[in-house]
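Sending over a structure as structure tokens; questions will come in a sec.
One protein chain is absent from this view; the other protein chains keep their places.
Up next, chain A:
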């Protein structure tokens, strides 16, 4: 009896109440945050910074500082082989197994030359040129089951990797890119939208010149004749029959290489790519041409 009365009463009350409108709506609790910090005797307490010490004063100590203790990072004796580690070039690795997976799942097209741009485009390789990452280090994990014929350009590779790729009739080149070129390769769309002309690739630093000019490492600055000699030598060393490139149906694709000054396949330094108009603008000025050719 009583409950029915209550129900009826509340229904009657609901009917008499005004309809929901912007005027009588309230935000969800916690949905608004006041960005202002209270001041004065009642508003200005600790502002969530805790009581006493560095945390209250918000003068956070530098990393590794232990309030006067002998810091942990200085407690060990000097280890000279770490000297300058924060200046060294890093090459984030991708293994042959991962590359095979990218190829098998159609994330990388092997009918075209593969370079760092196409590897990044697969979405499964992350690198950050601003963090001293200088490109791909192709590692030998999965070298035994690697079975793709590719023309790949990486920034670092070992002898086993070179052997694994050449055994399958493929071609590998190791090439240096300066950080700015790598930024372009990582996100070409972003660069093209800035409306700048494609710059030239810079030459490698002195401590990398030996690697990128050596035929053993298939450097992009090495003598092509020496490279073809070394392909044979490597085949004999690892005991496989070297497939003849000239007889290959994809010979022209396998022979494709970038110019040492070139960043993108098919695009030369000095060209402007406009994605909106889907056009390429090429400079005609003599001085510009000379500059971009040098």
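Methods note: a contact is a pair of C-beta atoms (placed from the backbone, for glycine too) under 8 Å apart; a residue touches a chain by one contact, two chains touch by 3 or more; residues count from 1.
We adopt the following convention: contacts and distances are computed from a predicted model.
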Quiz prompt | Per UniProt record, name of the chain withheld from view ["HPS3 biogenesis of lysosomal organelles complex 2 subunit 1", "RBR-type E3 ubiquitin transferase", "DNA polymerase" or "Large ribosomal subunit protein mL64"] | solution = "Large ribosomal subunit protein mL64"
Practice problem: Consider the whole complex, including the chain that is not shown, and state which of A:71, A:93 or A:195 touches that chain. | Solution: A:195
Quiz prompt | Among A:109, A:210, A:229 or A:259, residue touching the chain not depicted | solution = A:210
Quiz item: Of A:92, A:142 or A:283, which residue touches the hidden chain?
Solution: A:283
Exercise. Could you please point out the chain A residues that touch the chain left off the display?
Key: 192-197, 202-204, 206, 209-210, 213, 221, 270, 272, 274-277, 281, 283, 285, 287-288, 291
